[in-house]
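Note sheet for the following structure.
Presenting chain A:
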Amino acid sequence: MNNATTRMWGGLAIAFFAIMAFLPVVTSDSIIAVLTLIMMFAFFGQAWNLMMGYVGQLSLGHGLYIGLGAYACAVSVGTFGLSPWLGILIGAVISAVVGAFVAWLGFRFAVKGIYFTLLTIAVAELGRLSFENWSFVGGNAGYFLRVAQDTHPLLSLRGGTTFYYFCFLVLSILGFWGTALLIRSRLGYFWRAIREDEDAARAIGVRALRLKILAVMISAAMTSVGGSFYALLSGSLFPDTMMGMRFSIEIIIAPIIGGMGTLFGPIIGAFFVIPINEISNHAAQSMGIFGLNTLIYGVLILMVIVFLPDGIWPPVAKRIERWMKGGASS
Partner candidate 1 sequence: NNHPTKVGVILPTSGVLAFPGQASRRGVEFAGMINKERNGPAMELIYADTESKAENGRVAAEKLIREGCSVLIGCWDTGATISAAQACEAAKVPLVINIASAPQITEQGFTQIFRNFTPATQLVSNAVQRIRELAAKTDDPPKTATVLYVNDTFGQSALKAMQAEWAKQNLPIEILDTIGYDVRAKDLSVEVAKAKATGAELLLPITRVNDAIMIVREMVKQGYNPKAIIGPGSPGPYEKAFTDALGKYGDDYMVCVPWLNVKNPRAVELAKRFEAMDSKNRFELNVGFSYEAVDIVADALRRAKSNDAAAIHAALKTTDIKDHVMWGGPIQFNEKGQNPNIGVALLQNQNSEPTVVGPAEAAVAEVVYPMRPFNER
Partner candidate 2 sequence: MLAVENLKVRYGEAEALADVSLHILPGEIVSVVGANGAGKTTLIRTIAGMVKAAQGRVVFDGQDITGLDSTGVCELGIAQVPEGRQIFPSLSVVENLRLGATLRRAQADRKQNLSRVYETFPRLAERQKQLAGTLSGGEQQMLAIGRALMANPRLVMFDEPSLGLSPILTEEMFGVVSSLHDSGFSVVLVEQNVVESLELCDRAYVLETGNIALEGDGKALLGDDRVRQAYLGL
(Lines give C-alpha, C1' and ligand atoms only; values in the text may rest on other atoms or scores of the structure.)
Protein backbone atom coordinates (compact mmCIF):
# COMPACT_ATOMS: atom_id res chain seq x y z
CA MET A 1 0.00 0.00 0.00
CA ASN A 2 1.59 3.27 -0.99
CA ASN A 3 1.45 6.48 0.99
CA ALA A 4 -1.35 8.11 -0.96
CA THR A 5 -3.75 5.24 -0.46
CA THR A 6 -2.70 4.90 3.17
CA ARG A 7 -3.51 8.55 3.69
CA MET A 8 -6.80 8.18 1.91
CA TRP A 9 -7.91 5.28 4.11
CA GLY A 10 -6.63 7.06 7.20
CA GLY A 11 -8.73 10.08 6.28
CA LEU A 12 -11.73 7.90 5.71
CA ALA A 13 -11.27 6.28 9.12
CA ILE A 14 -11.01 9.64 10.86
CA ALA A 15 -14.12 10.91 9.10
CA PHE A 16 -15.98 7.76 10.01
CA PHE A 17 -15.09 7.86 13.69
CA ALA A 18 -15.84 11.58 13.84
CA ILE A 19 -19.33 10.92 12.53
CA MET A 20 -19.75 8.11 15.02
CA ALA A 21 -18.78 10.46 17.84
CA PHE A 22 -21.47 12.93 16.84
CA LEU A 23 -24.24 10.40 16.47
CA PRO A 24 -25.48 10.50 20.10
CA VAL A 25 -26.42 14.14 19.56
CA VAL A 26 -28.83 13.33 16.80
CA THR A 27 -30.18 9.85 17.49
CA SER A 28 -32.33 8.21 20.10
CA ASP A 29 -31.21 6.06 22.96
CA SER A 30 -32.43 2.89 21.35
CA ILE A 31 -30.27 3.46 18.30
CA ILE A 32 -27.32 4.29 20.53
CA ALA A 33 -27.85 1.00 22.34
CA VAL A 34 -27.59 -0.85 19.05
CA LEU A 35 -24.58 1.23 18.04
CA THR A 36 -22.95 0.32 21.33
CA LEU A 37 -23.31 -3.32 20.44
CA ILE A 38 -21.92 -2.62 16.99
CA MET A 39 -18.88 -0.87 18.41
CA MET A 40 -18.40 -3.64 20.92
CA PHE A 41 -18.48 -6.32 18.27
CA ALA A 42 -16.31 -4.23 15.98
CA PHE A 43 -13.75 -4.09 18.76
CA PHE A 44 -13.93 -7.79 19.55
CA GLY A 45 -13.72 -8.45 15.84
CA GLN A 46 -10.65 -6.27 15.55
CA ALA A 47 -8.97 -8.14 18.38
CA TRP A 48 -9.79 -11.53 16.91
CA ASN A 49 -8.82 -10.39 13.44
CA LEU A 50 -5.37 -9.46 14.65
CA MET A 51 -4.76 -13.08 15.51
CA MET A 52 -6.61 -14.70 12.63
CA GLY A 53 -6.56 -12.19 9.81
CA TYR A 54 -2.95 -11.19 10.21
CA VAL A 55 -1.27 -14.12 11.88
CA GLY A 56 -3.50 -16.91 10.59
CA GLN A 57 -4.32 -18.49 13.94
CA LEU A 58 -7.97 -19.46 13.91
CA SER A 59 -9.34 -19.20 17.43
CA LEU A 60 -12.85 -20.30 18.25
CA GLY A 61 -12.32 -19.81 21.93
CA HIS A 62 -12.06 -16.07 22.29
CA GLY A 63 -15.06 -16.12 24.56
CA LEU A 64 -12.63 -17.31 27.20
CA TYR A 65 -10.82 -13.97 27.16
CA ILE A 66 -14.05 -12.03 27.20
CA GLY A 67 -15.05 -14.01 30.24
CA LEU A 68 -11.70 -13.66 31.98
CA GLY A 69 -11.77 -9.92 31.43
CA ALA A 70 -15.36 -9.71 32.54
CA TYR A 71 -14.90 -11.74 35.71
CA ALA A 72 -11.56 -10.21 36.62
CA CYS A 73 -13.01 -6.75 36.44
CA ALA A 74 -16.31 -7.60 38.11
CA VAL A 75 -14.71 -9.50 40.96
CA SER A 76 -12.11 -6.77 41.48
CA VAL A 77 -14.88 -4.25 41.78
CA GLY A 78 -17.55 -6.32 43.48
CA THR A 79 -15.59 -8.53 45.83
CA PHE A 80 -12.40 -6.59 46.46
CA GLY A 81 -13.69 -3.08 46.04
CA LEU A 82 -10.90 -2.12 43.67
CA SER A 83 -11.10 0.44 40.93
CA PRO A 84 -12.52 -0.96 37.70
CA TRP A 85 -9.48 0.41 35.88
CA LEU A 86 -7.32 -1.86 37.94
CA GLY A 87 -9.74 -4.70 37.28
CA ILE A 88 -9.42 -4.14 33.54
CA LEU A 89 -5.66 -4.27 33.82
CA ILE A 90 -5.74 -7.42 35.91
CA GLY A 91 -8.07 -9.05 33.41
CA ALA A 92 -5.86 -8.10 30.50
CA VAL A 93 -2.79 -9.50 32.19
CA ILE A 94 -4.53 -12.75 33.11
CA SER A 95 -5.90 -13.12 29.60
CA ALA A 96 -2.55 -12.42 28.03
CA VAL A 97 -0.95 -15.04 30.23
CA VAL A 98 -3.64 -17.62 29.48
CA GLY A 99 -3.44 -16.75 25.78
CA ALA A 100 0.31 -17.16 25.85
CA PHE A 101 -0.10 -20.50 27.53
CA VAL A 102 -2.57 -21.77 24.94
CA ALA A 103 -0.37 -20.56 22.11
CA TRP A 104 2.66 -22.11 23.71
CA LEU A 105 0.87 -25.41 24.20
CA GLY A 106 -0.20 -25.43 20.60
CA PHE A 107 3.25 -24.57 19.40
CA ARG A 108 5.16 -26.80 21.72
CA PHE A 109 3.15 -29.81 20.71
CA ALA A 110 2.90 -28.78 17.05
CA VAL A 111 -0.89 -28.58 17.14
CA LYS A 112 -1.63 -26.79 13.90
CA GLY A 113 -4.42 -25.68 11.63
CA ILE A 114 -7.84 -26.97 12.48
CA TYR A 115 -6.40 -28.84 15.44
CA PHE A 116 -5.20 -25.61 16.98
CA THR A 117 -8.70 -24.26 16.50
CA LEU A 118 -10.16 -27.22 18.31
CA LEU A 119 -7.61 -26.73 21.07
CA THR A 120 -8.85 -23.18 21.56
CA ILE A 121 -12.40 -24.48 21.80
CA ALA A 122 -11.42 -27.11 24.31
CA VAL A 123 -9.51 -24.71 26.53
CA ALA A 124 -12.31 -22.18 26.42
CA GLU A 125 -14.91 -24.76 27.30
CA LEU A 126 -12.75 -26.05 30.10
CA GLY A 127 -12.49 -22.47 31.33
CA ARG A 128 -16.24 -22.04 31.21
CA LEU A 129 -16.83 -25.29 33.05
CA SER A 130 -14.34 -24.33 35.73
CA PHE A 131 -16.07 -21.02 36.26
CA GLU A 132 -19.44 -22.73 36.33
CA ASN A 133 -18.23 -24.81 39.22
CA TRP A 134 -16.21 -22.19 41.03
CA SER A 135 -18.33 -20.82 43.80
CA PHE A 136 -16.01 -17.90 44.51
CA VAL A 137 -17.22 -16.28 41.30
CA GLY A 138 -20.75 -17.47 41.83
CA GLY A 139 -20.48 -20.53 39.62
CA ASN A 140 -23.50 -21.32 37.56
CA ALA A 141 -25.57 -19.11 39.80
CA GLY A 142 -23.93 -16.05 38.35
CA TYR A 143 -22.05 -13.08 39.69
CA PHE A 144 -23.94 -9.86 40.10
CA LEU A 145 -22.48 -6.40 40.36
CA ARG A 146 -24.23 -4.25 42.89
CA VAL A 147 -26.11 -1.23 41.72
CA ALA A 148 -23.74 1.59 40.77
CA GLN A 149 -23.02 4.11 43.48
CA ASP A 150 -23.09 7.80 42.70
CA THR A 151 -19.50 8.33 41.77
CA HIS A 152 -18.00 9.89 38.69
CA PRO A 153 -18.58 7.62 35.70
CA LEU A 154 -14.92 7.74 34.77
CA LEU A 155 -14.01 6.42 38.20
CA SER A 156 -16.68 3.77 38.58
CA LEU A 157 -16.99 3.15 34.83
CA ARG A 158 -20.70 2.75 35.40
CA GLY A 159 -23.07 4.92 33.46
CA GLY A 160 -25.90 5.10 31.03
CA THR A 161 -26.39 4.16 27.44
CA THR A 162 -24.34 6.99 25.98
CA PHE A 163 -21.53 6.46 28.42
CA TYR A 164 -21.00 2.89 27.33
CA TYR A 165 -21.40 3.90 23.74
CA PHE A 166 -18.44 6.20 24.09
CA CYS A 167 -16.48 3.57 25.98
CA PHE A 168 -16.80 1.13 23.14
CA LEU A 169 -16.32 3.81 20.52
CA VAL A 170 -13.03 4.77 22.12
CA LEU A 171 -12.05 1.10 22.34
CA SER A 172 -12.86 0.68 18.66
CA ILE A 173 -10.76 3.66 17.71
CA LEU A 174 -7.85 2.44 19.80
CA GLY A 175 -8.25 -1.05 18.39
CA PHE A 176 -8.32 0.23 14.84
CA TRP A 177 -5.41 2.55 15.30
CA GLY A 178 -3.32 0.07 17.25
CA THR A 179 -3.89 -2.66 14.70
CA ALA A 180 -2.99 -0.29 11.90
CA LEU A 181 0.28 0.59 13.61
CA LEU A 182 1.12 -3.01 14.40
CA ILE A 183 0.57 -4.38 10.94
CA ARG A 184 2.71 -1.71 9.39
CA SER A 185 5.60 -2.44 11.70
CA ARG A 186 8.22 -5.18 11.50
CA LEU A 187 5.85 -7.32 13.47
CA GLY A 188 3.27 -6.98 10.74
CA TYR A 189 5.62 -8.40 8.14
CA PHE A 190 6.59 -11.29 10.34
CA TRP A 191 3.00 -12.05 11.25
CA ARG A 192 1.86 -12.09 7.67
CA ALA A 193 4.77 -14.35 6.80
CA ILE A 194 3.69 -16.74 9.56
CA ARG A 195 0.13 -16.60 8.32
CA GLU A 196 1.20 -17.53 4.80
CA ASP A 197 3.58 -20.34 5.67
CA GLU A 198 5.01 -20.80 9.09
CA ASP A 199 7.78 -23.20 8.18
CA ALA A 200 8.89 -21.12 5.25
CA ALA A 201 8.92 -18.07 7.49
CA ARG A 202 10.99 -19.80 10.13
CA ALA A 203 13.47 -20.84 7.48
CA ILE A 204 14.19 -17.20 6.79
CA GLY A 205 14.65 -16.31 10.40
CA VAL A 206 11.19 -15.40 11.61
CA ARG A 207 10.88 -16.27 15.29
CA ALA A 208 7.52 -17.85 14.89
CA LEU A 209 7.02 -19.07 18.45
CA ARG A 210 7.43 -15.75 20.20
CA LEU A 211 5.71 -13.81 17.50
CA LYS A 212 2.71 -16.07 17.52
CA ILE A 213 2.53 -16.03 21.28
CA LEU A 214 2.82 -12.28 21.20
CA ALA A 215 -0.03 -12.01 18.71
CA VAL A 216 -2.24 -14.24 20.81
CA MET A 217 -1.34 -12.26 23.91
CA ILE A 218 -2.20 -8.94 22.34
CA SER A 219 -5.40 -10.32 20.90
CA ALA A 220 -6.39 -11.93 24.20
CA ALA A 221 -5.62 -8.81 26.20
CA MET A 222 -7.63 -6.64 23.82
CA THR A 223 -10.55 -9.05 23.94
CA SER A 224 -10.30 -9.10 27.70
CA VAL A 225 -10.52 -5.32 27.96
CA GLY A 226 -13.67 -5.43 25.87
CA GLY A 227 -14.98 -8.16 28.16
CA SER A 228 -14.33 -6.01 31.24
CA PHE A 229 -16.36 -3.17 29.83
CA TYR A 230 -19.06 -5.57 28.84
CA ALA A 231 -19.20 -6.86 32.40
CA LEU A 232 -19.58 -3.34 33.74
CA LEU A 233 -22.29 -2.64 31.20
CA SER A 234 -24.11 -5.86 31.87
CA GLY A 235 -23.82 -6.12 35.64
CA SER A 236 -24.67 -9.80 35.74
CA LEU A 237 -22.16 -12.44 34.75
CA PHE A 238 -22.78 -16.06 33.91
CA PRO A 239 -19.99 -18.31 32.68
CA ASP A 240 -22.19 -19.68 29.97
CA THR A 241 -23.06 -16.35 28.46
CA MET A 242 -19.78 -14.60 29.18
CA MET A 243 -17.35 -17.26 28.03
CA GLY A 244 -19.41 -19.88 26.24
CA MET A 245 -19.01 -21.09 22.69
CA ARG A 246 -21.85 -18.89 21.61
CA PHE A 247 -20.02 -15.70 22.37
CA SER A 248 -16.89 -17.07 20.78
CA ILE A 249 -18.81 -17.72 17.60
CA GLU A 250 -20.74 -14.47 17.64
CA ILE A 251 -17.66 -12.31 17.80
CA ILE A 252 -16.00 -13.88 14.80
CA ILE A 253 -18.95 -13.69 12.43
CA ALA A 254 -18.61 -9.93 12.00
CA PRO A 255 -14.94 -9.85 11.01
CA ILE A 256 -15.31 -12.77 8.61
CA ILE A 257 -18.46 -11.38 7.03
CA GLY A 258 -16.89 -7.96 6.91
CA GLY A 259 -13.60 -9.10 5.46
CA MET A 260 -10.83 -10.81 7.31
CA GLY A 261 -7.34 -9.42 7.44
CA THR A 262 -8.58 -5.92 6.70
CA LEU A 263 -8.81 -3.00 9.08
CA PHE A 264 -12.33 -1.97 8.14
CA GLY A 265 -13.69 -5.50 7.82
CA PRO A 266 -14.61 -6.05 11.48
CA ILE A 267 -16.38 -2.69 11.65
CA ILE A 268 -18.30 -3.17 8.41
CA GLY A 269 -19.14 -6.68 9.50
CA ALA A 270 -20.48 -5.48 12.83
CA PHE A 271 -22.59 -2.88 11.04
CA PHE A 272 -24.09 -5.66 9.01
CA VAL A 273 -24.43 -8.44 11.54
CA ILE A 274 -25.73 -6.63 14.62
CA PRO A 275 -28.58 -4.69 13.00
CA ILE A 276 -29.66 -7.82 11.15
CA ASN A 277 -29.74 -9.64 14.43
CA GLU A 278 -31.64 -6.85 16.17
CA ILE A 279 -34.15 -6.41 13.39
CA SER A 280 -34.84 -10.09 12.96
CA ASN A 281 -35.16 -10.51 16.73
CA HIS A 282 -37.59 -7.65 16.85
CA ALA A 283 -39.58 -8.99 13.94
CA ALA A 284 -39.78 -12.46 15.41
CA GLN A 285 -40.79 -11.21 18.83
CA SER A 286 -43.43 -8.81 17.71
CA MET A 287 -44.94 -11.47 15.51
CA GLY A 288 -44.51 -14.06 18.21
CA ILE A 289 -42.84 -16.41 15.72
CA PHE A 290 -39.97 -18.08 17.50
CA GLY A 291 -37.12 -19.19 15.30
CA LEU A 292 -37.81 -16.70 12.56
CA ASN A 293 -34.97 -14.51 13.79
CA THR A 294 -32.50 -17.37 13.79
CA LEU A 295 -33.63 -18.37 10.34
CA ILE A 296 -33.29 -14.88 8.87
CA TYR A 297 -29.91 -14.37 10.48
CA GLY A 298 -28.64 -17.72 9.22
CA VAL A 299 -29.86 -17.14 5.68
CA LEU A 300 -28.25 -13.72 5.50
CA ILE A 301 -24.81 -14.70 6.72
CA LEU A 302 -24.94 -17.73 4.49
CA MET A 303 -25.72 -15.55 1.50
CA VAL A 304 -22.83 -13.24 2.25
CA ILE A 305 -20.33 -16.05 2.57
CA VAL A 306 -21.61 -17.73 -0.59
CA PHE A 307 -21.73 -14.68 -2.80
CA LEU A 308 -18.96 -12.54 -1.30
CA PRO A 309 -16.24 -15.04 -0.52
CA ASP A 310 -13.84 -12.40 0.80
CA GLY A 311 -16.48 -10.65 2.84
CA ILE A 312 -18.28 -7.38 2.27
CA TRP A 313 -15.45 -4.95 2.59
CA PRO A 314 -12.77 -6.01 0.06
CA PRO A 315 -14.94 -5.61 -3.04
CA VAL A 316 -16.30 -2.32 -1.71
CA ALA A 317 -12.79 -1.11 -0.94
CA LYS A 318 -11.67 -2.00 -4.44
CA ARG A 319 -14.51 0.00 -5.88
CA ILE A 320 -13.79 2.99 -3.66
CA GLU A 321 -10.15 2.87 -4.57
CA ARG A 322 -10.92 2.68 -8.25
CA TRP A 323 -13.36 5.50 -7.92
CA MET A 324 -10.88 7.69 -6.06
CA LYS A 325 -8.20 7.00 -8.61
CA GLY A 326 -10.60 7.64 -11.45
CA GLY A 327 -11.60 10.86 -9.76
CA ALA A 328 -7.98 11.93 -9.40
CA SER A 329 -7.01 11.29 -12.99
CA SER A 330 -10.06 12.80 -14.67
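Rule of thumb we're sticking to: a contact is a pair of C-beta atoms (placed from the backbone, for glycine too) under 8 Å apart; a residue touches a chain by one contact, two chains touch by 3 or more; residues count from 1.
The candidates came about this way: all candidates are chains of the complex that A comes from, given by their letters.
Everything numeric in this text was worked out from a predicted model, so none of it was measured.
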Of the listed candidates 1 or 2, the one touching chain A in this complex: 1
Residue numbers on chain A that touch candidate 1, as the complex places them: 28-30, 33, 132-133, 139-142, 144-148, 160-161, 234-238, 240-242, 285, 288, 290-291
